[in-house]
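All protein chains but one are shown at their positions in the complex.
After this line comes subunit A, so read on.
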Amino acid sequence: MYSVPSTKKEQVRKSNRNWNALLEKYRVLLIFLVLCIAAGFLSDAFFTMNNIMNVFRQVSIIAIIGSGMTLVILIAGIDLSVGAVMAFSGAILAGILTAGFPLSVALLGALAVGLLFGVFNGFVVARFGVPSFIVTLATMVIARGMTLVYTKGYPLVVSNELYRYIGNGKFFGVPIPIIIMFAVFGFMYWMLKYTSFGRYIYAIGGNEETAILAGINVKSIKVAVFGIAGLLSALSAVIYTSRLMSAQPTAGSGIELDAIAAVIIGGTSLTGGKGGVIGTLIGALIMGVLDNVLNLMNVSPFYQSIAKGLVILVAVLVDSKFARIKK
């Protein structure tokens, strides 16, 4: 006999809500599709298989890092160290390979380095309550410095045919980085939705106090989230280093901002607790398509960066408009 929901008003409220929810859910996709159609008109070369594969491959690294960034932002944090950690992991990988160890050791070494940096970030954030912005700013500088020390500022060239395959090979015609990217996103999507770990990430971002009172081990989840972000930076390093067959000391500089942009364009809220990895994937693709079509049209890279900035702005404005409609 709960009298309220039976009123007409409630039904209207509900159906409005469904509409908004639907629009909200798919608006990033909508923006993406509109952009693709526009790109098709602007350049004939856009809708070729080759070009589309190119776009996907180019965004794969930002997207993978972005998926880790999504988790961090979902718990209302930020990770600025991803680019520098990527560079350092790549350098370590190259170092181990050139020292004559087998590929598997090099891969494990690189991933371990990324994981360690991430866990360290998470530990300082969780244990001492330092804002993640500050902690990861510090580790960013440290990791970049360590890279420069280790490489002495020069690229480390590697030669290993098996390893080359990771960044340049294809599997049934699909470049390996794209396959890795989809695997990562598939896993992340599943994890966020269907595991308790995933749901706790949302809980912590939504209301940390409540999460603590529900007996959730908030600290270890934070450590794990930053750890995953670090691990995915290292995974990106594996792909990136393989593509170039050398570890660049400047690899990944500025990529943290691209990753954050992908997350935001994808609709994940910077205040935490709201959003997801699919948005981030589309967000990364939006930036990739933009770059691509401007390239095809021979627009100068300087303008490209302006265009990207504008897209971020528009995405955020649309986001806040939706927030207001919901209120």
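Assume a residue touches a chain if its C-beta (ideal position, glycine included) is under 8 Å from a C-beta of that chain, and two chains touch if they have at least 3 such contacts; residues count from 1.
Here, contacts and distances are computed from a predicted model.
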Task: Protein name (UniProt record) of the chain left out of view, among "Acyl-CoA dehydrogenase", "Ferredoxin", "Sugar ABC transporter ATP-binding protein" or "Cytochrome c oxidase assembly protein" - done: "Sugar ABC transporter ATP-binding protein"
TODO: Out of A:Met49, A:Ala99 or A:Leu213, point to the residue that touches the absent chain in the complete complex.
DONE: A:Leu213
TODO: Sort through A:Ala203, A:Ile255 or A:Leu285 and give me the one touching the missing partner chain.
DONE: A:Ala203
Task: Interface residues of subunit A (partner: the chain not displayed) - done: 1-10, 12-13, 17, 194-197, 199-200, 202-203, 206-207, 209-216, 273-274
